[in-house]
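Handing you a structure now.
One protein chain omitted, others in place.
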Amino acid sequence: MTVFATPLAGYLLVAALLFAIGLAGALTRRNAILVLIGIELMLNAANLNLIAFWRYMPHPEALTGMMFAIFSIAVAAAEAAVGLGLVISIHRHAKTTDLDEMNRMKG
Amino acid sequence: MSFVFWLLAAITVAGGLAAVLLKNLVHCALALTVVFTGLAFLFLQLDAQFAGFAQILVYVGAVAILVVFAILLTRSSETPKDGGVFSRTWGVGLVIAAAVFAVLGWAVLQSETGLPHETAVPNVTVQLIGNALMGRYVLPLEIVALLLTAAMIGAVIVAMHEKGDAK
Partner (left out) sequence: MIQEGTAFTPQIAESTASGILWLIPALPIVASGIIALLKQPMRKLSATLAIGSLSCSLLLSLFAFGHVLVGWASGAAVRETVNFTWIQVGTAHVDLGWILDPLAAVMLVMVCFVGLLIFIYSTGYMAHDENFTRFFCFLSLFAGAMLGVVIANSLLLLFMSWELVGLTSYLLIGFWYQKPSAAAAAKKAFLTTRIGDVFFLLGMVWLFAQTGTLLFYNAGMGSMEALKLGGLLATPAGLGLTAASAIGLLIFAGAAGKSGQFPLHVWLPDAMEGPTPVSALIHAATMVAAGVYLIARVYPLMQAGVQLSASGEAIGSTVALTVVTWVGAGTAVFAALIAVAQNDIKRILAYSTVSQLGYMMAGLGMGGVAVGMFHLITHAFFKSLLFMGAGSVIHGCHEEQDIRRMGALKIDMPWTFITYAVGMLALCGFPLFFSGFWSKDGILEAAQHWSVAKSPFYMLVFGALLTAFYMTRQVSYVFFGNYRGHKEAHESPPVMLLPLVILAFFAMALGLIGTPVWPWFRAFLEGHAAGFSVTGFSEPGFLALMATSSIVVLLGLVVAWRIYGNKPIKAEDPDALERAMPTIWTLLEGKFYIDELYGATVIAFYAWWARVADWLDRRVWGGIVTAVAWLFREGAQLSRLFDMNWVDGGFDKGCEELASGGGLMSRIESGRVQIYLRLLALAVVLLTAILIWSSRG
């Protein structure tokens, strides 16, 4: 691993990597819950991005980045709740969480 | 870059990989918890203590549990599926994810010269955060409160057993 010129770049890259991993998971796994897991990963990567930028940008006392991240956490939690509830509901209906088989909306 | 950063970064990324690659769903949920924790420590590292603790409280304490619950509630047909855990066309997804990483990484690396160096540690107290929440960010706060209420009610309604539905 190379030595980054700035710590910010390092955090950003980590966030990007995490984001990519989360995306890969959301795109490739068959289970619906894993898609949600991937989404959570992506959201967390975005939060990391936000905090990193808050820390290393001018005027951290404005708290903009932190506030954003906090709100993001709250919203992500709410979204996870609703999403998982949906998955449970679908599972009840279709007896499976396999996304490959859920193509009733096929065009 | 300090050693702590590297360690925490490695743990987080490893956890993320595990979360998307493992076959057993519960293992994936646990790996996710590891990721959340790693991130919380990264927040602490970034002097965002409040965000770090909020991360642990909310994500580890609530979201991870939620995921586990969901996994357990949808386990009836968890017998090994035919075709594996990955989608038939997982390559495309991988490529796209790689493309995303490439773009983002390239953006970051390209602008390295413009990225600022170490700055002073910000002095952030909870009081400041509270003041900000009640002052400048009161509107988003209220909206988020509404949102959470709605999400709670919605989740309940969505996941509720309907009348006449087979259990």
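So that you can tell them apart, the chains are marked A and B in the order they are listed, and the count of residues begins at 1 in each.
Operating definition for what follows: a residue touches a chain if its C-beta (ideal position, glycine included) is under 8 Å from a C-beta of that chain, and two chains touch if they have at least 3 such contacts.
Note that the coordinates shown come from a computational prediction; the quantities given were computed from them, not determined experimentally.
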- prompt: Given the contact definition stated above, which residue among B:103, B:145 or B:160 touches the chain not shown here?
  reply: B:103
Message: Out of A:23, A:37 or A:80, which residue would touch the omitted chain in the full complex?
response: A:23
Sites on chain B contacted by the missing partner chain, in the whole complex: 87, 92-93, 96-97, 99-100, 103-104, 106-107, 110
Residues in chain A touching the chain absent from view: 23, 26-28, 32, 35, 99-100, 102-107
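Everything below uses one rule, namely that only the chains that are shown with their structure count from here on.
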Message: As a quick test, compute the distance in whole Å between the mean CA positions of chain A and chain B.
response: 5
- request: Within their complex, state which residues of chain A touch chain B.
  value: 1, 3-14, 16-25, 27-31, 33-34, 36-38, 40-41, 44, 47-48, 51-52, 54-58, 60-61, 63, 66-67, 69-71, 73-82, 84-89, 91-92, 95-100
Field: chain B residues within the chain A interface of the complex
entry: 1, 5-6, 9, 12-13, 16-17, 19-21, 25, 28-29, 32, 35-36, 39, 42-43, 46-48, 50-51, 54-55, 58-59, 62-63, 66-67, 69-71, 73-74, 76-77, 81, 83-88, 90, 92-94, 96-98, 100-101, 104-105, 108-109, 112-113, 115-119, 122-124, 128-129, 132-133, 137, 140, 144, 147-148, 151-152, 154-156, 158-159, 161, 165
